[in-house]
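Now for subunit A:
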Amino acid sequence: MIIAERKLMEEIKRLVAPFKKVLVAGCGTCVAVCWAGGEKEVGILASQLRLARNAEGNKITVLEATVERQCEKEMVLELKDKVAEVEAVLSLACGAGVQTMAELFEDKPVFPAVNTTFIGKPEKEGLWTEMCGACGDCFLDRTGGVCPVVRCAKGLLNGPCGGTRKGGKCEIDPEKDCAWVLIYRRLEKQGRLALMREYNPPKNYRAVKRPGRIQAVKA
Partner candidate 1 sequence: MSKEIVAFCCQHSAYPAADLAGKSGLRYAENVRIIRVPCAGRIDVIHILKAFEKGVAAVLVLGCEEGACHHITGNDRAKERVKYAEMLLKEVGADGGRVKMYNLSPNAPHKFVKILDEVSKKIADEEKQK
Partner candidate 2 sequence: MELENKDVLVVGSGISGIASALELAKAGVKVYLIEKEAAVGGYAASFCCKATDSCAKCSVCAALDKLKEALIHPRITILTNSTVKRLSGELGNFHVEIIQQSRYVNMERCVACGLCAEVCPAQPKAIHASSEENMPFSYVLDEGLCLRFKGEKCDLCQSNCPTKAIEFELKPNRHELSVGAIIVATGFAVFDARLKGSLGYGRYPQVLTGLDLERVFRREGYLKLSTAGNEPKNIAFVQCVGSRDERHGYCSQVCCKYAIKLARLIQYQNPEAKVTIFYIDLQTSGKGFAQFYEECKGSIQFIRGIPVEVLQTSSGKLEVKFEDISQGKVRRDVFDLVVLSVGISPGKDVWDLARILGINLDDDGFFGVKSALCSNETNVDGIFLAGTCQGPKDIPDSIAHGVAAASKAIQALSGVDSRRRSFRWRW
């Protein structure tokens, strides 16, 4: 799922400096799962804003709300009357959520309070690692289910780079496993090592027009 990380307080304080009344809007799906923008983080950010402004003697009233998913028009519209009350909105959702909110409430500035970072999974409680770079042309079938585009520091399509450290660690980051060593071991286990000899052509990033649009067949 989408992993995000909350922005530093200096930046957020700067964003809402001119305003007396703001809404902190959380999202109950991806950013809640990765502890960045769920209802709990909304409470914490709101409380921090009040403390910060009380310390400066420039009081601020902060409304708090969390919707199921901020990238759904109908769900975001539930905040209609709260947004009307405030001068600005701080959204803790991922980029998609912030922009959906901005589209629907064009008269009020909507600021992001988290940095959307990557698509990933929890390695353990409280630690998330990047798994997919959304390159639009998945070739995991040829790498035994390990994506070198993202998990290899140099993004090599025909690795390993020869600088692999002892114990299969990456040349650049000693704690990180080298993606191609993982691929080799996985393919070895499945007896498909022949794939290592096949040449993977460079990716055609032009094939994927940005921003991506996917039209489902009309149900």
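How were these picked? Simply put, all candidates are chains of the complex that A comes from, given by their letters.
We adopt the following convention: a residue touches a chain if its C-beta (ideal position, glycine included) is under 8 Å from a C-beta of that chain, and two chains touch if they have at least 3 such contacts; residues count from 1.
Note that the structure is a prediction, hence the values are computed from the model and not measured.
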Which option touches subunit A in the complex, given 1 or 2? Just the number is fine.
1
Residue ranges of subunit A touching candidate 1 (in the complex, touch as defined):
8-10, 13, 40, 43-44, 47-52, 54-56
